[in-house]
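Partial complex: the chains shown occupy the same locations as in the complete assembly.
All chains are identified by letter, namely A, B and C, in their written order; residue positions are counted from 1 within each chain.
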Amino acid sequence: MGLGKVSILLGSKSDLPYIEGCVKVLKEFGIDYEVKIISAHRTPELLEEFLKREDFDLYIAAAGYAAHLPGVVASKTLKPVIGIPLDTSPLMGGLDALLSIVQMPPGIPVATVTVGKAGGTNAAVLAAQILSLKYPELVSKLQEYRQKMKEKIIKANEELNF
Amino acid sequence: MGLGKVSILLGSKSDLPYIEGCVKVLKEFGIDYEVKIISAHRTPELLEEFLKREDFDLYIAAAGYAAHLPGVVASKTLKPVIGIPLDTSPLMGGLDALLSIVQMPPGIPVATVTVGKAGGTNAAVLAAQILSLKYPELVSKLQEYRQKMKEKIIKANEELNF
Amino acid sequence: MGLGKVSILLGSKSDLPYIEGCVKVLKEFGIDYEVKIISAHRTPELLEEFLKREDFDLYIAAAGYAAHLPGVVASKTLKPVIGIPLDTSPLMGGLDALLSIVQMPPGIPVATVTVGKAGGTNAAVLAAQILSLKYPELVSKLQEYRQKMKEKIIKANEELNF
């Protein structure tokens, strides 16, 4: 059994490539996850039903355009919701999704991360940080993850010949 | 009995001044309306219940910040939904609300109008135009309304001494 | 004979790909339509003449750059006008067209939808919603359309192996 369970919700099937990094990091941390395609607007009842299965520790929701999915999830759960803005519309490289996710009115927050694929990775790391409050085993895994990032940069410097 | 019935939904009590022009124009056109404060996120069940009373011809929803209200209403009704973006957040004069309302994904449109108070007026006129398909008496009222706008401009020119 | 008649106006021949989804959805709903290339600025008289043939229930106008077409149409008809902002200029992915369409001054609204191809689809669905006030047969078709969207998402989830 994993160190916590995360529900990853996508607004559309075509958004899948954006969460590859997210899934990879969750696996690395040993966190259970479930990926589901659920549209806030096209399948509101599906979302409703799904959210009644209250066995997740937190939600990650990724969406583009007027990205309501994270906010709508947040309005129906008391668990933390992480939102990933996607640059899938032609408009300003994802500013539409960023503002639709981050600018939630007072009382119903969405923990918003970086626009695009970088946001996928960051959602997973933030999930691990949040879950580490409940599953302290994650602390050393987070330390390791950070150590690896550092080593990768040290190695990049060694290979550098500018 | 009025020429159609419109439901006006506001995300917050403090948004009321934004729809004064909207209400004034609907009255002028003899269209019945009902104003309701309903938050997409803070009162999702209230919204659900309210939308089951399917006796409205169309919905007007005004909201600021990550203005999900119009889109969430649109996802739960087959009637036309008009969205008014409000400039209530400090960010870029309402661009957040505009993008959150207009950038709906394919299949669930929101008929978006001008940001702010001008949008209140325009939502009412658009409502009258839409309702005129069902209530043809509205056509002459729309003509009159436009005539008055013209006369106001003619009068402004007469008073002009530049 | 169709369930209402919609006039689709494009600012330029090169904008045609943007309304393929629009035309497809209107066909699916059994709504008659006519596509016309008319520039607000390059053929103002053509537009004038065309708009005198007052046999349309509503107008859909798509344009890029300083997209005046929807607003100019709106100033010459009392019927509802739906505007689709196109991302055809190099500037900010269509923000120019979006603001030129949605920011109409009080009294002459344009029902603005999503920027780009998603907006094409949404214009057609919004047209069906508006026409359903006059042609109630459209209500069940709208229900069906939404049902299909839901089923497509359910199927996408079944095929998902993440």
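Note that contacts are C-beta pairs under 8 Å (C-beta built on N, C-alpha and C of every residue); 3 or more make two chains touch, one makes a residue touch a chain.
This one's a predicted model, so the numbers in the text were calculated from it and none came from an experiment.
Visitor: Total copies in the full assembly, please; the file places 3 of them.
Guide: All together, the file's complex is an assembly of 8 copies.
Here is the rule we use: only the chains that are shown with their structure count from here on.
Visitor: Please tell me whether the contact surfaces of chain A and chain B are same or different in residue numbering, using the over-half criterion.
Guide: Copies use mostly the same positions to touch.
Visitor: Please compute the C-alpha centroid of chain A, do the same for chain C, then give the distance between them in whole Å.
Guide: 34
Visitor: So how far apart, in whole Å, are chain B and chain C when each is placed at the average of its C-alpha atoms?
Guide: 19
Visitor: Just how far, in Å, is the C-alpha centre of chain B from the one of chain A?
Guide: 34
Visitor: By the touch rule stated above, which residues of chain B touch at least two different other chains?
Guide: 102-105, 107-108
Visitor: Can you check the complex and tell me which residues of chain A touch chain B?
Guide: 11-12, 39-42, 44, 64-66, 68, 71-72, 74-76, 89, 91, 95-97, 99-105, 107-108
Visitor: Using the touch definition from the top, list the residues of chain A that touch chain C in their complex.
Guide: 13, 16, 23, 35-39, 42-43, 46, 65-66, 89-93
Visitor: For the complex, give me every residue of chain C touching chain A.
Guide: Checking each residue of chain C against chain A gives 87, 92-95, 98, 114-116, 118, 146, 149-150, 153-154, 156-157, 160, 162.
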